[in-house]
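The complex appears here minus one protein chain, its other protein chains still in place.
All chains are identified by letter, namely A, B and C, in their written order; residue positions are counted from 1 within each chain.
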Amino acid sequence: MNLTDQTWLWAIPALPLAGSALCGILHYLTIKARMPKRAHGAHGHDDHGHDAHGHGHAAHADHAASDHGAGDHAHGGDHGHGHAKVEPGLSAFAPWIAVLAMAGAFALAIKGFLGLQGETHALESPAWDWIDTGTFRIDLAIVLDRLSSVMTLVITGVGTLIHIYAAGYMKGDKHYAKFFAYLNLFVFAMLMLVLSSNLLGLFVGWEGVGLCSYFLIGFWYEKGWPAEAGQKAFVMNRIGDASFLIGSFLLVKLFGTLDLSDIVAGVSGLLGDPEKKYELLLAGLFLFGGACGKSAQLPLFTWLPDAMAGPTPVSALIHAATMVTAGIYLTVRLNPVYAASPDLLFFIGAVGAVTALIAGSTALVQRDIKRVLAYSTVSQLGYMFLGLGTGAWAAAIFHLVTHAFFKALLFLGAGSVIHGMHEEQDMHKMGGLKKHMPATYFTFLAGAAALSGLPLLSGYFSKDEILAHTFAHGGAYRILWGIGIATAAMTAFYTWRMVALTFFGKERFDPHHVHPHESPSVMTVPLMVLAVLSVFGGLLGLPPVLGSTHALEHWLEPVTAAGNALLAEHGTHALDHGTEWMLLGLGAVIALVFMGLGIRAYVGGTARDEKVASSAPGLARFLQGAWGIDAAYTAYVVRPMQLLFFVVAIVIDQFTIDGMVNGAGAVARTCGDRVRRMTSGNIATYGLWMGAAAALIAFLFLKRIG
Amino acid sequence: MTVPSSHLLILAAILFSIGVAGFFLRRNVIVVLMCIELMLNAANLSFLAASRMHSLDTPGGRIDLQGPIFAIFVIVVAAVEAAVGLALVIALYRRKQTVSLDDVVDLKD
Amino acid sequence: MSAWLHLFTLELAVVAIALLVLLWDAFAPAAGRAVGWTTALLLGGVFAASFFVDGRGTVPHGVFVRDEWVVFHERLFLAAGILGVLGSIDWLATRTPKRQAEYYALLLFSLAGMMLLAGARDWILLVTCFELMSMPLYVLCAYGKQDGPASEPKLAAEAGLKLFITGAASSGLTLFGLALVVGMTGTTHVGGIGANPAPLTIVGMLFVLAGFGFKVGAVPFHMWVPDTYQGAPTPFVAFLSVAPKAAGLATLAIVLLGGWSADSSVWLPVLLVLAGASMVVGNLFALPQTDARRLLGFSGVAQIGYALLALGAMSRGGLAMTLFFVATYVFTNLGVFFVLHAAAEEGGGHSLARIAGLSRRSPWLGGALLVFLLSLAGIPFVAGFWAKLFVFMEAWNAGLVGLVVLGVALAVIGLYYYLTVARSTYMADGDRTTPVPTGFALRAAILVCLIFVVGLGLWPRPLVEAADRAAAGIVSGR
Partner (left out) sequence: MANALFYLVAALSVIAAAGVVLFRNPISNVLSLLFAFFCLATIYLLAGFQFLAATQILVYAGAIMVLFLFVIMLLNLAPGPNAPELERVGLAMFLRRKSGVTIVIAAALLILGTSAVLGTHDTAVQAAEAMPKKGLDAITATPGSSEGLAGEMFGRYLLPFEAISMLLLATAVAVVVLAKRSRPENS
């Protein structure tokens, strides 16, 4: 049953959007107040308000014509104040606005959650005929169903905590208000992604989160490399987005509608037609390509570690808890599309498992604490896709939720450490921090325990559920299960290596220069809340074998019913209680054993890393560079493309334009030069090109008319 | 004259092709402009030839006028292009003291 | 005559402003910024009047038709003209203070040509309007040939000559082709081609299409684009990069969809080849560029490819989305070039290195540039997102799957080089921290572009509806 006409649902995304706008205005006012008088942005009414006379650099001839120049001299002096510590000014209000907007959205999300009990499966806002020209119509509505309700609670709930944390973390930044404007805008886009009723709204959110992620990764662009990392992340995301767009075009072609619920409902009707079934498979594959981009799966995952250039709250919110889970959300949302094709499901599971393994092993050797967490995130997302690959939609969402809790916690904890260590991120230069920052330490422990899957914590249940489903499928899935178990062992090891290097052992920093200190309570309180959630989050999905109902699975039943019905046609996979107990036990043992190994190896310091680096340098390098994937991109994608470009340019050049004169000696020139020679600047050459092309077109033309 | 109109059309095509070839082959920008004029004249001849083709079949010996009218407009266009083109040549010559297209290659990557 | 004179109220007004400006200069020369502001304000008045002047109708013999299509284009060209004038005021007043009126007059003549072009349904009128539009552009390209940023070579004359020679040659091509077309069909009416045209008509149309391809800067007739953009005065390039292209696309639509839709199987493959080649060449060649104007030139070639793709959908919706695309492109590209102009005037050049650090020195200029670049790349919350999305949607609906996939993939490359420009403005320059000086008129022009780009990004509906109504004038039905 759906409740319609719930206009208030629009307020959920609208609140962060309004917050973003307000913070943007605050940013503008702050900048304006900070700017030297009559600077750009302070729109004066004179034409010559910005002449540079007073500012010391060479005046242009045009400025000489200015008759306002005299007025500027009075203001020439107030330049050059430092950028280090900046008075917040009006921007001090920004976090209040942003957090209030988030809290409001969270409250509304809870209201929606409470309204979804019993037989109510979804709340719908009235449809808004957003574009309607007669030939072209797009309706947009907000739909809060069981799945988007979970997502919304996570986004707004964890988001609110991270906003509060960021209020402390970003204090003193000169673009304080801008940060919150971007962050709120991100939440708006993310909410559009999960709440919109049709593919178009979803796509707006899908691209929107990429944009905000670009802004936020590059937030500290003055350092240089964050701007580069942001560009890389954005472009790699866009590759996925392109795939997503093509996939959704295919869906529209198949179903004749953009509406998600119609698409979901229509899948079973298509399966009789093998051609349509094939197109459905293609659509699913392209959409999964989009999910790979957004959720950092093979082969598009290399942007996520680089995205750590952004401020830590960004890493926690966008690159751990929310944006990167969009791919999971999309797959669950369209679950019948995937359930219709077991081969596609296996492919997804395999991609997830291999990604989990590669990223997990890479995390073993990282020294930068945020990069460990980044690779861990990629690895955990791989788990979620493994779960989706088995058709365990609820298990994937369960892991998504618990992962949002503990990974946000770990990132924020890492941020607290970095903050306390004066922007140091290298774990080899930490150690023994537990006595300096106890609150961070204890909460971090909770997060680490959950991530590594220590028994009875949230991560334990969610991860083991995915592995149990994989095991139950049998056949080739057993290989994936083996990969999953191996990754679980690595996860426990690198997690506790990180804890040991950071908090245990001797202090490896210079105590005269670095004075670690605990973060203010505005940062530690969110940590504590998240710690509680990380520990008890498992209650959402206790396995039936423990004598409880899987609450989340039950909750999501209306959403996953269509996919499950299709899966049931291929047979069901159930485990007997004995096997299930055995798997739970195995998970617990592996987590505990590798936790012990991890701590033992690194509690004494960094010697172990150095030993690995010296005894097996090749392996260390291999792991360090994520199995050489980035290098492989350069070698197998970028270089061949450059080569192709080069060859094409030479061929064109040699055989049509300058070949008779230049000969083979020109081959030695660089690729860029070759290309440039095609636009040589000589009109006669241009004319030739046009003529040759016109002849080609004439050929085409005449071929048409025979 | 009882020459078939298609022969006029072929003459126009020949003149146009010579114009195109000159446009490609010559480097003196004034000669290139002349070649463009030649191309426009070939267009005019085509207009008239086609007009004549229709006139032959029009009852009562009346001639089709659209070709001649179009041709008059083309003549004006040609005059305008010659004037502007030559003015541009003068402007360029003042800057670079050349009329060779081979020397006008500063704009490139 | 008086029965249909009212159809040309706006065009006559534009010509009248041109004459007024020339007379003003003749009797009271060196009027400072007043000439420019007067032109802009009067044009603004004409733009406002376009909402009240309600002339719709056809000139006898169907030489000219004023319908929603024309009204849409008149407003678009007027908007581009107003912004083009606003963006040039400060540059002219400082660079050639003694010679301003001619610039505005020529721009206005060109504008009048474009406005007439949109309604032309007769080959003779079409050709004369094309010339009226193009000829002032050749001259404006070489305007201020004695000046330019101090550190850059003075290339305006070369840019003008290159545009002229390629333009004149393509005019010759078009006219020769038209001679064949008109000769074969026996009528100068654009819609006279009809089904099953004679082979010679098709050859003629090939020449005509090549001429139009030159005007919109589609591959392989694009060579003039980067050269001209690099050499001509930047405020003028802003206008050149949008208005004539919009006019060229409008003409293509009139000729192909309006006049020759009966035999689309003949020209559609050619159009699609042009579209695909423009997307590929534009995007790939933009990648290695280091001069921002050349980069934007190739980007413009790529954008035309997308517009042609929507045109190739051959439906009312596809045409409407072409218009939507072009309209957003007008505001976006004007904005980009204006910001670039502001940065380059002070930085002394248009290379990416010269505009580095812009957003640090003038956050608003940097922010505006980023917004425009994102719009060109097709990112949400700005107009370009909808433009690209709608274009792809319509082309997909028309079954152009391969080209849509190609376009979507190339848009990724597009994002890369647009962000490269953005990144260079983010990079700290170091030696200068003072805000970039911009005149009031230029700032106003940038602000207007920004409002349109962001506003249409949040609320594209009015423009989509207007474009749809306009498209109905060319392609009837749905």
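By our rule, a contact is a pair of C-beta atoms (placed from the backbone, for glycine too) under 8 Å apart; a residue touches a chain by one contact, two chains touch by 3 or more.
A quick note: this is a predicted structure, and the numbers were derived from the prediction, not measured.
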- Among C:13, C:40 or C:116, which one is in touch with the chain left out? C:116
- Which residue of C:135, C:155 or C:471 touches the chain not shown here: C:135
- Message: Need a quick check: the contact residues on chain C for the chain that isn't drawn.
- Response: 1, 15, 22, 59-61, 63-64, 95-96, 98-99, 102-103, 105-106, 109-110, 112-113, 116, 122, 124-125, 127-129, 131-132, 135-136, 138-139, 142-143, 145-147, 183-187, 189, 192, 198-200, 203
- Query: Can you name the residues of chain B that touch the chain not displayed here?
  - Reply: 1-4, 6-11, 13-22, 24-28, 30-31, 33-35, 37-38, 41, 44-45, 48-59, 61-66, 68-69, 71-73, 75-80, 82-84, 86-91, 93-94, 97-100
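Keep in mind that, in the parts below, only the chains that are shown with their structure count from here on.
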- Message: So, comparing C-alpha centroids, which chain is the farthest one from chain A?
- Response: B
- Between chain A and chain C, what is the gap in Å from one C-alpha centre to the other? 37
- Message: For chain B, give me the residues that contact two or more of the other chains.
- Response: 23, 101, 104, 106-109
- At which residue positions does chain C touch at least two other chains? 162, 165, 169, 173, 226-227, 288
- Item | Parts of chain C lying in touch with chain A, wherever the complex brings them together | 33, 90, 93-95, 97, 150, 162, 165-166, 169, 173, 199, 202-203, 206, 209-210, 214, 219-221, 223-224, 226-227, 265-267, 269-270, 273-274, 284-285, 288, 315-317, 320, 345-346, 360, 362-365, 374, 379-381, 385, 389-390, 392-393, 396, 404-405, 408-409, 411-412, 415-416, 419-420, 423, 426-428, 432-441, 443, 460-461, 464-465, 468, 478
- Sites on chain C touched by chain B in the complex: 123-124, 127-128, 131, 135, 138-139, 142, 145, 153-155, 157-162, 164-165, 168-169, 171-173, 175-176, 178-180, 182-184, 186-188, 226-228, 230-231, 288-291, 294
- List of chain A residues in touch with chain C within their complex: 31, 35-36, 39-41, 43-52, 55-57, 60-63, 65, 79-80, 130-136, 189, 200, 203-204, 207-208, 210-211, 214, 218, 221-222, 224, 227-228, 231, 234-235, 238-239, 242, 245-246, 249, 252-253, 645, 672, 675-676, 679, 681, 683, 685-687, 689-690, 692-694, 697-698, 700-702, 704-705
